[in-house]
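Removed from the display is one protein chain of the complex; every other protein chain stays in position.
This part shows chain A:
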Amino acid sequence: MQTGPVDNEIINKVLQGDQAQYAQLVKRYQNFVFTIVLRYTPNREDAEEIAQDVFVKAYRSLADFRGESKFSTWLYTIVTTTCITFLRKKKVPIQSLDTEQVFEVADSQNSDFKANQVEQKSKLQVINEALRLLSIDDARIITLFYQAEQSLEEIGRILGIEPNTAKVKLHRARQRLKEKMEKHFSEAVKDMVG
């Protein structure tokens, strides 16, 4: 996944005053950060603003990165706190795990899916749509594990939870994702399997 100089080398150069090197880190992680942010807010403009804010905050705090974890883990911790602050400012309720209401709301939002539209969906679209139907907690943990390639220990560190709790949350999130896919995209899923 990572080519070119390792993160710590770039960070050292930036800390020594070579600001331009920071662009390499931005390019390397911008898609990951942007994707995680999109799990918190579906609005792309907001997501881009938050993602920019994340990189600026990371730059300003770069001296505090001690290299005890991966740079990506440290960066995603900033993503999480920045997103939560953003949602609080916007007074968007931060949906928590195990809230049935979350799924009811998600289901109602998805009521306009029509069977013929579903059939035409590609595998990628199906999984992305199903992810959008999940709660923030569920979508976030799946994104961190599969897309951002963070281990359970690292996810625990990012979300401030124990690795075992992260494991349970991931398990539940996958279960719910599977349920969503079966419930809303059963035809498309059959096509995929077939």
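By our rule, a contact is a pair of C-beta atoms (placed from the backbone, for glycine too) under 8 Å apart; a residue touches a chain by one contact, two chains touch by 3 or more; residues count from 1.
Here, contacts and distances are computed from a predicted model.
Note on the omitted subunit: UniProt lists it as "Zinc-finger domain-containing protein", one of the names in "Sulfurtransferase TusC", "Branched-chain amino acid ABC transporter permease", "NAD(P) transhydrogenase subunit beta" or "Zinc-finger domain-containing protein". One of A:10, A:75 or A:127 touches the chain omitted from the figure, and that residue is A:127.
In the complete complex, the hidden chain is touched by one of A:12, A:35, A:81 or A:165, namely A:35.
Interface with the hidden chain, as seen from chain A, comprises residues 14-15, 19-20, 22-23, 26-27, 30-32, 34-35, 38, 47-48, 51-52, 55-56, 59-64, 68-69, 123-124, 127-128, 131, 142, 146-147, 153, 156-157, 163, 167, 171, 174-175, 177-178, 181, 192-193.
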